[in-house]
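Note that this complex is displayed minus one protein chain, with the remaining chains in position.
After this line comes subunit A, so read on.
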Amino acid sequence: MSSNTPTTGPSSASTNVTSGTGTDVVGGEVRSAGVSLADFLLQLEDYTPTIPDAVTAYYLNRAGFEASDPRIVRLISLAAQKFVSDIANDALQHCKMRGSAQSSRKAGKDKRYTLSMEDLSPALSEYGINVKKPYYFT
């Protein structure tokens, strides 16, 4: 893993607009997805994801994968973090959308949003996770 392919041009793998194939176009030449990931792995060395390495390694072991390179573990924990963060962002957008027509100038309210199932369910369903909680009768 130490001999990665040399990169040409700025290491802007995250800001490149991929066209949906596995290819990026950086500086006019086409690179494959593997090359961008290799660059990204280099950038990852000075970033620690929120999920601890040990936790991710444990779950990887349960799934049958033994990670020899800690950077791979960090890459996967970053991917998991992105997944959760995307869902939370979506739920926040739902919440803000609900509140946008009413009470648009309430500065106090804008600081505190509560995550509720009302917002989380549609956000999750867009990712293929369907949850239904029973209504509570009091």
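The rule is short, and it goes like this: a residue touches a chain if its C-beta (ideal position, glycine included) is under 8 Å from a C-beta of that chain, and two chains touch if they have at least 3 such contacts; residues count from 1.
Just so it is clear, contacts and distances are computed from a predicted model.
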Using the UniProt record as the reference, specify the protein name of the hidden chain from among "COMM domain containing 4", "AP-3 complex subunit delta", "Transcription initiation protein SPT3 homolog isoform X2" or "Actin-related protein 2/3 complex subunit 5". "Transcription initiation protein SPT3 homolog isoform X2"
Touch list for subunit A against the chain that is not drawn: 17, 19-23, 25, 33, 89, 92-94, 96-102, 104, 125-128, 130
